[in-house]
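Accompanying notes for the structure given below.
Heads up, one of the protein chains got dropped from this complex, but the rest are sitting where they should.
When the chains are written out, they are named A, B and C in that same order, and each has its own residue count from 1.
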Amino acid sequence: MDIPVVKLADVQANKPDIPITLSRVGVTNVKKLVEVSRADKRPIILISNFDIFVDLPSDRKGANLSRNFEAIDEVLEESINLPVCEIEELCGEVAKRLLDRHEYATKAEVRMKSEYIVKRITPVNKVKCQQVVDIFAEAIANRQENGKVFVNKMVGAEVLGLTACPCAQEIMRDKAIAELKRLNVDSKTIYEFLNTVPMATHNQRGRGIVTIQVSHHHKVSIDKIVHIIETSMSSSIYELLKRNDEAMLVENAHKNPKFVEDCVRTMAKKIVNDFSDIPDESIITIKQINEESIHSHNAFAERIATLGELKTELSMN
Amino acid sequence: MDIPVVKLADVQANKPDIPITLSRVGVTNVKKLVEVSRADKRPIILISNFDIFVDLPSDRKGANLSRNFEAIDEVLEESINLPVCEIEELCGEVAKRLLDRHEYATKAEVRMKSEYIVKRITPVNKVKCQQVVDIFAEAIANRQENGKVFVNKMVGAEVLGLTACPCAQEIMRDKAIAELKRLNVDSKTIYEFLNTVPMATHNQRGRGIVTIQVSHHHKVSIDKIVHIIETSMSSSIYELLKRNDEAMLVENAHKNPKFVEDCVRTMAKKIVNDFSDIPDESIITIKQINEESIHSHNAFAERIATLGELKTELSMN
Amino acid sequence: MDIPVVKLADVQANKPDIPITLSRVGVTNVKKLVEVSRADKRPIILISNFDIFVDLPSDRKGANLSRNFEAIDEVLEESINLPVCEIEELCGEVAKRLLDRHEYATKAEVRMKSEYIVKRITPVNKVKCQQVVDIFAEAIANRQENGKVFVNKMVGAEVLGLTACPCAQEIMRDKAIAELKRLNVDSKTIYEFLNTVPMATHNQRGRGIVTIQVSHHHKVSIDKIVHIIETSMSSSIYELLKRNDEAMLVENAHKNPKFVEDCVRTMAKKIVNDFSDIPDESIITIKQINEESIHSHNAFAERIATLGELKTELSMN
Partner (left out) sequence: MDIPVVKLADVQANKPDIPITLSRVGVTNVKKLVEVSRADKRPIILISNFDIFVDLPSDRKGANLSRNFEAIDEVLEESINLPVCEIEELCGEVAKRLLDRHEYATKAEVRMKSEYIVKRITPVNKVKCQQVVDIFAEAIANRQENGKVFVNKMVGAEVLGLTACPCAQEIMRDKAIAELKRLNVDSKTIYEFLNTVPMATHNQRGRGIVTIQVSHHHKVSIDKIVHIIETSMSSSIYELLKRNDEAMLVENAHKNPKFVEDCVRTMAKKIVNDFSDIPDESIITIKQINEESIHSHNAFAERIATLGELKTELSMN
């Protein structure tokens, strides 16, 4: 009698015991050093975090997932040496190669996130400082009926800023008016004063998040996204502030108070203005999270829409 | 001349400067002590984390978001004293009340997550011990054209267990066969031995996650979900294991090796078997994440489908 | 020939290959449902996180760490049913029992942390709301030369509040003075106005942390610690604020601006005042972390001292 040694390779082409299709099979939290070459600038070095998936039909046991893992890592190792220009193209390249190797898969997804340093210059003293922002990209490669592969990609960023609450400020302003009137200051003086010196309110760290999803032949600049988020809150923030920089920041922020809703709407308008070159069916996700200083919970607003829908709403103004 | 004091209340009914609709406006990370009364058991005390949103039309400035926050908290305070029976009903109740108060909103969403203690009994020594699992629920209340409110809800859990890798075990088994043959042990003995004593492999913490989304008049038992996840990995885990409990657990897990795909498919089958009372259009999300002991990344598999789709795939076996 | 079956139990009493003493051997991140009975109030239900250690001499292989784990869990299961009155006593009880069972150990350490709900009443509308704070306790049981066991314990809390920056406010105040003077408002009026209406500044979430370490027969009230931290920042925060509550909070906070240093010093003074009943050698750790709204980094201040040292410094005022 011979021992029925089960040949693993054969098993894997067999039907699984439970013939359920899987939407995603892969690896998450893969950290890689990525060197992104950029048109006319120094390459950027990032430690990036990848999630990588393919789908799996119901008639494959999938036990070759371990081979799958090997392939995923090999592809990634190769891809990071490609002369890609942007992180979403890196994701797209990995996704396409995954489909090449996995003839049974109809979809490959690659997600990447990383910290990214941007330079800022303080408002008064013009001091240069570094600001870390979070950037992310995603690519989904779909195999069409005719065998062609179509890639959709997403690019996004999360940026910190300061938001000052308009509501509490309104009440503090009313209090200032009442007090100045009580002290017999005339209305014109009060009006001029309050136009120059903004009243107090609670303010806090805000986090703006924008992602833009387009088909693969359109370009979306991450730096443009970062700039839109940064300038849609009450004020930018800086890691290094001399005293008069700090004063200017506080004054400007209090002259520009914003709710979470205002931040999202401002970002929506800027995206419509600044991304005129991508198609109307591009999907835009805009979020604002304020880490309320008067509560331990956060305030939150979000809009998910196509670029076309945003354009329509704005034009109906 | 009089100072043009801006009346905040009036402003809020005005059109905003940027007339963009918001998909979600609300609060996140609200922590509340929740007492959930249960049919024939002691009430459960949970410290729960809530995210609560309504949508906001483009013609509302939304500055009354602050009033909105007040309402949200009041509703929550009231709701936790209701005689609700399950956490998803608590979420549904909060969502409905939000729509009552916000006449302009068409949708209210309430998400809740919490740690939850389940009791386990160890396999050999029958020692009782506590296991913490994560549970979550969500309710979405939609206002229909006719003014009626329709509530969808989601219930889910994330449970830890142990998964042993079938692939590495197969190779260790081949090695054992080769070695026993070299030592002139006969095939029948080898076969019997390997049937009784499972060979080594890498194993690790696995995390199974299931969510089930149904319309509001259907019940989904969280305890049933927790049990399905727990029993779909290579073995349950326990906080307290005497030596022979530990041995039995290791042996059983190695006799039941599972890839991430296997875990997801097993959960899918058990959901079809155990939730025959919910409609076919219920949306099921099943995930398995293995914190691979041989890598620093994780293995991942996921299926998102309606219950009906899962039934069809299984019946095609 | 017989197979040299190594008896595990015997091995463990042997010397290890590498005779190194271990400072701590044990388990971390053990989650347990804890019911703390309290003198004249309802018991508190907490999901607590425990770290539990004993030391291990260099002449023990320590392979019986697995038996150790069993014991640790059993002790914990027993202890949570004890009629203890405070969480640090629960830790002390577990620590003492660990030493009972581990004759070779000279020290047992038990650390516990948990979320804890406190009730707050808003300043104007007197609305009751819940606030989650973090509490923690630690007990170290030392076996003396004479065999007696001496227990030291530590109790602490981390509480969120609001801090408003005095420095930026000073500049905004100077700007207000200059502007009012330019508008020919007289000095007395300016002075009165600024005394009533505080000027703007950046403000943010602050986190105050206090731990107090005493020998086991002294009592330290966690509620008192929570209250000291809460009242040492610019303002308490609340989960539910009606509009005039919010206005009062913002006004009060801006009339009470505080640097991280000020918060730590205020807490130090209150601890000296409120804990007159614990010995001078009690070790006090006080920290303040401000999540700066104008930076993405945090401001931090800390004092570690005995209560006696704090008293001496304060009396030298």
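To be clear about the criterion, a residue touches a chain if its C-beta (ideal position, glycine included) is under 8 Å from a C-beta of that chain, and two chains touch if they have at least 3 such contacts.
None of the values given here were measured: they were computed from a predicted structure.
Engineer: From the listed residues C:Pro19, C:Pro43 or C:Pro279, report the one that touches the chain absent from this view.
Structural biologist: Per the contact definition at the top, the residue touching the missing chain is C:Pro19.
Engineer: Since one chain has been left out of the picture, which residues of subunit A touch it in the full complex?
Structural biologist: 30-33, 45, 47, 66-67, 69-70, 73-74, 77, 115, 117, 129-130, 132, 239-243, 246
Engineer: Since one chain isn't shown, list which residues of subunit B touch it in the complete complex.
Structural biologist: 131-132, 160, 162, 167-168, 171-172, 175-176, 179-180, 183-185, 189, 192-193, 196-205, 235, 237-239, 241, 243-244, 246-247, 249-251, 253-254, 291-297
Engineer: Footprint of the hidden chain on subunit C, which residues?
Structural biologist: 1-6, 8, 15-31, 51, 53, 56, 58, 61-63, 65-66, 69, 165-167, 170, 174, 177, 187-188, 190-191, 194, 259-262, 264-266, 268-269, 289, 295-305, 310, 313-314, 316-317
Keep in mind that, in the parts below, only the chains that are shown with their structure count from here on.
Engineer: Tell me, please, which chain's centre (mean of its C-alpha atoms) is farthest from the centre of subunit C?
Structural biologist: Centroid comparison gives A as the farthest chain from subunit C.
Engineer: Could you tell me between which two chains the number of C-beta pairs in contact is largest?
Structural biologist: Most contacting pair of chains: A-B.
Engineer: With centres defined as the mean C-alpha position, give me the subunit A-subunit C separation in Å.
Structural biologist: Going by mean C-alpha positions, subunit A sits 35 Å from subunit C.
Engineer: Could you grab the centroid distance between subunit A and subunit B? Build each centroid from C-alpha atoms only and quote it in angstrom.
Structural biologist: Averaging C-alpha atoms per chain gives centres 25 Å apart.
Engineer: Centre to centre, by mean C-alpha position, how many angstrom separate subunit B and subunit C?
Structural biologist: The computed centroid separation for subunit B versus subunit C comes out at 32 Å.
Engineer: Quick check on subunit C: which residues sit in contact with 2+ other chains?
Structural biologist: Each of 132, 239, 241, 243, 246 in subunit C touches at least two other chains.
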